[in-house]
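One protein chain omitted, others in place.
Chain naming follows the written order as A, B and C, and within any one chain the residues start at number 1.
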């Protein structure tokens, strides 16, 4: 159910409707749009009676949402959602492409800084890096843990980059939300509903990667899990699906980008590193991702890929990343986007960077 | 690495080798076989020096295991592993097929008892039922939680059935291991490594269901995660993979049964209910699963499938389950198996059933 | 459209309806059933007006068939179709399982005879072998061509086995129908509609193998192509589909057997050799195929698999085939089937075997 408020409804009226909904045992999600506020009603109690809401002051109409995804849908919000980061120009979902780059795993302060310096200079606004690595083998390198998060926080402070890193369970999520700007839920955990709910109770934006065999609907429902708990800052990420094709590690499904954008107001970015698993495919598929209309890219970059502790084969050299940035800078305008000016972050310094853990605007 | 002990090595010698291994910073897994004990060495510190171990009293040889799966492999244990349950004749992996049956979700005491009575009478030794349901939508019925577990414990007490139910996170796992005999890790969590590790620290046997897009190696590695923490009572379960085929909900991959059995000593059972998603396919595919050589079946049975809160479409009626049992009873001998005598559990009563939560033998 | 005749309609009345249909520019397919004859109407002229047919003597009713498959469907014929071979007891689709065995490719008279002798003795009634091999590489062995067909005809004469071999184009089909009993259309040609139509104009039964990525509907529509040309003796064959799974060459989809049997009256058999690509998987999956309810098996057998010119890796040794036959002999009764007595064909001699090329009954 969706309550559409009148264009001039007051905040108090919105609050009143929300209280009424919650009094009935449901959850209310007030979502301000460009022209009016919509209030999503969720819960698994069965359907609410529209009559009891239509009478309340400020309500324009009550609409039944028949799709399984509610808060994710454009029904509740027609405009694109833009995720903002206070103290930074970085956005996700706006006219500037969100470029996230960095190593697969944080290995040391030196490694992280060496890479951060290069990707920042090339124009990335976000630094990626794994502190908790979900590995197929229990005997493989599992990441530096909190030590890795601390290094990322230093990168953040020194280069003015926003950071994104994966949480693999409630314990790591608690740390990730302290140290980083965006919480990543990985492909293997896309249907780890317990983790999605926990992320939904965080104040940090959450990026949900598509599971290897997730349909479009399942992908959107994973985001719905996060939003149903009240965290509306969700980013989706296509990272390749599993098929019979064996020339790439996964098959990057770029058609999901326009498919998501038709149905949902949430931003969606592309990971061509995981999506192909091969360095020589990353740049062409990055160009394609921008051309198809993605809201951004997340790219693995390593200054010494042959020595990387994980996924070196798919990491770009910094020079290749420079070249990639130069190419997408030319493609972006065709789809009404731009790419942030190279080196801007590095030079603006850190004056405006707030302490990790402080409150950030929740934009929806 | 694998330390093979001499045939007549003493327990003390085994202990000595284990202590030496752990002193070097690795983990030792002593696995008694029919003729000798083997000690698996795991850890992600890099490789141990075989020289330092070969000299110890009782050691016959030290072998490098090149496959990514170590403890799961037949290299460490040639014979099939049989999971036993003290106070019960039920086994998994032995000559008697392990038959697990029950509703998708526990809905009420009456429902659970009505179904348990029928499946027990038909010859099932295990009662399945979900208390924590991983649902695609946050707004769908999510299971009764601990209340559901309590009902399962009552079923256990009243019908002498061993119980199996899914844990979806550390919190629910803690409860599941208190109330039930087997902890299930579902397909969506097959690569939730945090949960697998936690299950590996439990004393209960763990059943790991194959992920929807898991390769054979990834499937075995999920079991390896559990075993690497010291829990060697692992059961695998094929439940269908995701393909383009649309006449069933998933494509049941029966070829994985002999493939697993070649490589691993662990038992593997089949879930034709999830594996097909259609009631009329469950019986034929159950017959096929037994014929292919599976160690057991897990089947959804509901006395009123049309009123089931989840997955009614794929649940058998109790009469259909009776018929299925009668059919597999005839097929089992062809593959050197038998099916437990119908109604045995129900009539033997509960004299020998220990309190849930008590210690059970860990057999490997 | 489907014209259902009255139970006591005369042959002349059936003929009358057919003439009327063809006069209207459609094709009429008179299909005798157990109790009544049904007449399928096909053509791509748009729909026929039922009114003009309902008035004709002997017509009971005119039914619109909304499914895309018409002649294949149980709507037109409720009972299972049984393919018969005059001068032989061999059937496909009846209570006796149809067992087809032989080498992947015919390599020489000696090879074919050595294998035929063994599979005949073990109870196979059909001899398989490729004379025209569709190979991924143009530089691989492509089969002996007509020479191979001549050898198969000799096998037929000497062992009383019915023969099945693949046609890859119109030219080879013309020869295959002269020399062999069943024309096989391979998986790679399942949507070669020109070849299917040509097979539909043959008097020989046609076995259509499922394409590697064919849905159930596409599979049935391939059979419909053959039937639409007037050849109603069609056998379907599941041979594995392409998925991400890499432990077998293809993923054998046994759930398609009951799915086909629900919708269609046509017999369906299973090819576990192609379906797994691995010798050690053939016997378990053969057992499973019989248990699931398939109408038969087609198995690769070679007396010297290591020297085979193609697919030796997946061919059974004759002793393994003996063992397989013994196992399925025990499973067959559970699904209301039997397996032909071992060696029967070989001993009955050839008295009743008609010359290849003579007319055979077309049973539907």
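Quick note on the criterion: a contact is a pair of C-beta atoms (placed from the backbone, for glycine too) under 8 Å apart; a residue touches a chain by one contact, two chains touch by 3 or more.
Everything quoted here is computed from the prediction, not taken from an experiment.
For the chain left out of this panel, the touching residue among C:59, C:212, C:299 or C:331 is C:212.
Remark: the omitted chain is touched by one listed residue; of C:109, C:135, C:150 or C:304 this is C:135. Of the candidate positions A:82, A:182 or A:256, contact with the unshown chain belongs to A:256.
Think of the hidden chain as still there; on subunit B it touches residues 242-244. Panel shows subunit C; residues 42-44, 68, 70, 134-142, 168-172, 188-189, 191-195, 197, 211-213, 217-218, 221, 224-225, 228, 241-242 of it touch the chain omitted from the view. Within the complete assembly, residues 213, 215-216, 241, 243-248, 251-259, 262, 275-276, 280-281, 284-285, 287-293, 327, 330-331, 333-335 of subunit A touch the chain that is not shown.
Quick note on the criterion: only the chains that are shown with their structure count from here on.
Centres computed as Cα averages put subunit A at a distance of 53 Å from subunit C. One simple way to say how far apart two chains are is to compare their mean CA positions; for subunit B and subunit C this gives 40 Å.
The centroid of the Cα atoms in subunit A and the matching centroid in subunit B are 36 Å apart. Shown for subunit A are the residues in touch with two or more other chains, namely 242.
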